[in-house]
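Left out: one protein chain. Kept in place: all the others.
Right after this comes subunit A.
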Amino acid sequence: MQTAPDLALLLARFQFAFTVGVHIIFPAFSIGLAAYLAVLEGLWLKTGRQVFLDLYRYWIKAFSIVFSMGVVSGLVMSYEFGTNWSVFSKKAGPITGVLLSYEVMTAFFLEAGFLGVMLFGMNKVGRGLHFAATCCVSVGTLISMTWILASNSWMQTPRGYTIDPATGRFLPDDWLAIIFNPSFPFRLVHMGLAAFLSVAFVVGATGAWHMLKARRAGAMAREPVRVMFSMAMWMATIVAPLQILAGDAHGLNTLKYQPVKIAAMEGDWETEGRAPELLFGIPDMKTERTDYAVKVPLLGSLILTHSLDGKVPGMKDFPRDQRPPSPIIFFSFRIMVALGMLMALVGFWSLWLRRSGALFTSPFFHRVAVCMAPAGFIALLCGWVTTEVGRQPWTVYGLLRTSESVSPIVLSSMAVTMTAFVVVYVIVFGSGLVILLRLLGRAPEEGEHNASPAHAADVLATHTHPGIAGPIPGEGA
């Protein structure tokens, strides 16, 4: 029988996981899409080709929706550390709070300051300045990712601190060691590539969808559609294999610093050399066994140590109260890896079609690309579950337990707010998804939205920002 404080802790964790899980999608979307928009505008300025401007105007509408959802869901996060994890914030705030403040000052303000110019300012500032604004927003998203991953990585592999014996607080000693902690570079690269890959597959699916629609109408897809599809497939071809390499490196880093996380991801109980890789199995935390295991001999050692007889850790080497729940991350890890492989496969497939000139004429491939639309985001969420559930039962790894980090909030309050969060998030972000799909369901046009007041009704129906719709002034205004 669980006590009320136990349940309150469980709800606090679930609430945090739910709100951050919804949130993480939008910044990842913004990181990828802002970079794509910067590339499109840069190409337009360089080549003068209308198609790049059309695509810029098409995708910036989606960007404005995604970005605003990221802002509002992110605001929740900046207060939830204190509302749900007050003991953690009091002890680790001198480190993680400072990193968050740097994120606000170097990234959030930069993004917010130039977002207005980016969305509404194309006929108010010159082309060069507008491009600079787009770049500032894009760079802002990348800086933001850097700080938050530095903070998250510090919690996973803490360095550069001492613990105050009187208060149990983490005192910063060496800020460079705190920021550039051992897992930070790996996590940063892995997450950045994940964001790019996720957006590439959304853009690719949008292009593929409109090619299928054009084909059904008996027409050739327009140039913007073909260009976006081609660009997205180039990204898949190049980034997906890089991501596999980055993931492998991140895994080796985890093996070194959080071996029990690896053991739980792999469902391994005994430490052994020449270890098999489990393709399937059901890890049981009570009986300390993985049932129904489907094994590939030697592959486990090969993947984790890059040698056939390398030693791979097992969960039995670690005390029971320090093991993360293997059944969750065993599967989340496998789903992530499978989707990663699938994305790389699509990339290679597109390359092969491209060589034979069939990239725009293969409806089967286009159908696959449409189905792959959420692949990147699902993989990203599974990866996040793997790393966050895998570091349990700790908030600061090996030093501060999750159960000792929680706020003194009563169960009834937690239950009320949990319900409210779920209801509001389903309404708001569900509507956001519907709006986004409707937006992307309309094909980009040649001369996308050269609106005049006479077309006001049309403009409203398809949502055009005046700056983007308006005439483009000369250089250097």
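Throughout what follows, a residue touches a chain if its C-beta (ideal position, glycine included) is under 8 Å from a C-beta of that chain, and two chains touch if they have at least 3 such contacts; residues count from 1.
Here is the rule we go by: contacts and distances are computed from a predicted model.
*Asks:* Of the candidate names "2-oxoisovalerate dehydrogenase subunit alpha", "Spermidine/putrescine transport system permease protein", "Cytochrome d ubiquinol oxidase subunit II" or "Hydantoinase/oxoprolinase family protein", which one corresponds to the UniProt protein name of the undepicted chain?
*Replies:* "Cytochrome d ubiquinol oxidase subunit II"
*Asks:* Determine which one of A:119, A:193, A:233 or A:302 touches the chain that has been left out.
*Replies:* Within the whole complex, the residue contacting the unshown chain is A:119.
*Asks:* Tell me which of A:87, A:142, A:285 or A:371 is the one touching the absent chain.
*Replies:* Of these options, the touching residue for the absent chain is A:87.
*Asks:* Since one chain has been left out of the picture, which residues of subunit A touch it in the full complex?
*Replies:* 64-65, 67-69, 71-76, 78-79, 81-83, 86-87, 89-91, 93-106, 108-117, 119-121, 124-125, 164, 169, 171-173, 175, 407-410, 412-413, 416-417, 420-421, 424, 428, 431-432, 435, 438-439, 453, 456, 459-461, 463-466, 469-470
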